[in-house]
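The complex appears here without one of its protein chains, the remainder shown in place.
Then we have subunit A:
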Amino acid sequence: MRNPQLNANGALTHLLSIEGLPREVITHILDTASSFLKVSHRDVKKVPLLRGKSVFNVFFENSTRTRTTFEIAAKRLSADVINLDVTRSSTAKGETLLDTVDNLVAMHADMFVVRHAASGAPHLIADHLRRLGREDVHVVNAGDGRHAHPTQGLLDMYTIRHYKQEFTNLVVAIVGDILHSRVARSDIHALTTLGAAEVRAVGPQTLLPTAIEKMGVRVCHDLRSAIRDCDVVIMLRLQNERMNGALLPSAREYFRCYGLTPAVLALARPDAIVMHPGPMNRGVEIDSDVADGPQAVILPQVTFGIAVRMAVMGILAGN
């Protein structure tokens, strides 16, 4: 079967998942992003690449930050951006996902940026467009269920490459609620594709998916031993609704076992960086002294995210 993200010429036409992306494609996106990063420092923070194109942000699930960074990225490429709050409009009235897509295609959409609570929704849309013969319309997955969040994975790789240059000798720990995290899955696929030396999946048994070691990671339940000698620590957000359910006793106990404090971080390499996809729960998964400390690169991640999304949209729209 053909990779659903690539067109007949093998060029990237949709970004649905990092899984299955060739290493060269990932590297090409990261290289292109570094050129776009410079655009944001100029007097005129725009290039004319997507002039006249319409990018539809279709968010079936709320996310202010991701939607905003996609919007900024599209605007810096000179595209027209239309934000649809579908949760409150057509879907609430009973319209199906593909009917919504057909309507937007009829409005001459050139690209969809899709966030959906159901894993596979962006793939369904891409498949639908192919059956319609509309391979000129592109889909970017902005997060689907527990499956993937490829632009977050790519911006994380951009951040790591920015501070560490090479992936081959790196030890990376991903800490927290991996079970519900599409960011963790995208990061793991990207890190293994780029050849990181070791990826550690760290968390309580209840928040780790079964058989995750088959993704090529080492499973750890003890934070202190997992952080030892790490080059990169990626903290995941613990969602509020998980804190008092069956999976965890309490937020306080979680912080005691899995919260990243200066004392725990001191076990990592002295030049280790700390990342977080945001929004952070201070005092739950990360101590404020770490979040605001010299090793945190959480705000640079946001800045890099715009350049990475510009690169993804710029590459897709040209293929």
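Basically, contacts are C-beta pairs under 8 Å (C-beta built on N, C-alpha and C of every residue); 3 or more make two chains touch, one makes a residue touch a chain; residues count from 1.
Heads up, the rule we're going with is that contacts and distances are computed from a predicted model.
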Notebook entry, point to check: Can you tell which of "Chemotaxis protein CheA", "Carbohydrate ABC transporter membrane protein 1 (CUT1 family)", "Bifunctional protein PyrR" or "Cytochrome d ubiquinol oxidase subunit II" UniProt lists for the chain that's not drawn?
Noted result: "Bifunctional protein PyrR"
Check: Of A:11, A:92, A:197 or A:299, which one is in contact with the hidden chain?
Finding: A:11
Next item on the list: Among A:44, A:106 or A:211, choose the residue that contacts the chain missing from this document, as touch is defined above.
Entry: A:44
Next item on the list: Would you write out the residues of subunit A that touch the absent chain, in ascending order?
Entry: 11, 28, 31-32, 34-39, 42-44, 46-49, 314-315, 318-319
